[in-house]
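A single protein chain has been removed from this complex, and every other one stays in its place.
So, chain A:
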Amino acid sequence: MAKISRKHRSTGRRSPLATVALLAIGLLTTGGAYALATTTATAESQAAAANEQLIEEGKKLFAANCASCHGLNLEGSKEGPALVGVGALAVDFQVGTGRMPMAFQGPQAARKAPQFTQDQIDAMAAYVASSGPGPALPDERFLEATGDAAKGAELFRINCAMCHNVAGAGGALTEGKWAPQLKGLDARYIYGAMVTGPQAMPVFNDLNISPEEKRDIITYLDYVSENPSVGGFDLGSLGPVSEGLFIWIFGLGGLVAITVWLTARSN
């Protein structure tokens, strides 16, 4: 082998300039490639760094405000469930509606004024989402009340009305739990609740109720919130209990009062 190559070399002609040219080409390509690689990498790494920073910030907020129940690594404890893979949407719903952090352990976490700014919520959502794949925030177009209210009403009656009342006025569940009223809510929280199934509520994933159908339901709830009851005073839309109580107390009470007045002596 050595013999052959030596022979080959000895027979080949090589200009001294060829080495220089080769060196120049080599340097230029590697340098250019490096320069190209470094510029794209910077853009990517900047986004990654920003996301990393958001996650880092979320992690700090989580450790300070949530970890006592949900664990420092989202592993949960006997006070609160594990949050690995619940997704950004669950955090946005729970913290955005003030349900988390919970004021106290009870049958159900109540809606209250949110305890964090939207930026802080986004940071915590990014941190929780980084732990595993889960539902993310929906596309804005599914949150606009531009769907079919009639179809939404039918889906609402089939899937939601048994707990939340046909007019979205809410209702009682067992052992101190309740289904909250749904009028005048931000559409992202209606959507988030359907997808993530918070607390006692079951999950309605996109294969059960598609995003378009969720938009129809949001449209129906928007219609109910915006339009007053056609039948007049709705007494909270609570159905036969409030209506019966009203007519038995005030309706019959009024009749009894008039009867007493009719037969009473004039003074």
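Basically, a residue touches a chain if its C-beta (ideal position, glycine included) is under 8 Å from a C-beta of that chain, and two chains touch if they have at least 3 such contacts; residues count from 1.
What we mean here is this: contacts and distances are computed from a predicted model.
S.K.: Which listed name, "ABC transport system permease protein", "Cytochrome bc1 complex Rieske iron-sulfur subunit", "Cysteine desulfurase" or "Ion-translocating oxidoreductase complex subunit B", is the one UniProt assigns to the chain that has been left out?
M.R.: For the chain missing from the view, the UniProt record says "Cytochrome bc1 complex Rieske iron-sulfur subunit".
S.K.: Identify the residue among A:Leu17, A:Ala64, A:Leu207 or A:Val260 that touches the chain left out of the display.
M.R.: In the complete complex, the chain left out is touched by residue A:Leu207.
S.K.: Across the whole complex, list the residues on chain A that are touched by the chain not included here.
M.R.: 154, 158-159, 162-163, 171, 173-174, 177, 179, 197, 199-205, 207-208, 227-232, 261-262, 265-267
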